[in-house]
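A single protein chain has been removed from this complex, and every other one stays in its place.
Showing chain A:
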């Protein structure tokens, strides 16, 4: 090691300095899978910490566009055309959706089980629409409605 490891004036060699500790907390970190996931592990192109501050994954940092509720029915195709439909854009949108859900129901001081109920309801709806309804068509009481 360098100078006295117990030196109080030289802050870089004080034991416990996180910048100089390279031992990892979790053994899985030694696999270093982040090098293969670099594409997914980057900030968006439009993020500038000098303007936006610390990164919030639930936020869209591009140019502001209309909310879906404020868009007129005639302008919906144009509105959809403005979206970023590349795989990277879709991936980032999905990540943002998840973080919005997290922030809405889990990132607070008084959480409850609404997030669980919503996932349950959506899953049961998917099951009903795509699996149960085709099954039940055999057991219909009438042929024409």
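In this section, a residue touches a chain if its C-beta (ideal position, glycine included) is under 8 Å from a C-beta of that chain, and two chains touch if they have at least 3 such contacts; residues count from 1.
Quick note on the criterion: contacts and distances are computed from a predicted model.
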Complex minus one chain; that chain's UniProt name from "S1 motif domain-containing protein", "Yippee domain-containing protein", "Eukaryotic translation initiation factor 3 subunit H" or "ATP synthase subunit b" is "ATP synthase subunit b"
Full-complex touch with the removed chain, picking from A:42, A:65 or A:84, is A:42
Checked against the full complex, the residue among A:31, A:66, A:80 or A:133 that touches the missing chain is A:133
Residue list for chain A contacting the dropped chain reads 1-3, 9-13, 18-23, 38, 41-43, 45, 47-57, 59, 64, 69, 103-112, 114-115, 117-118, 121, 133, 136-137, 139-142, 145
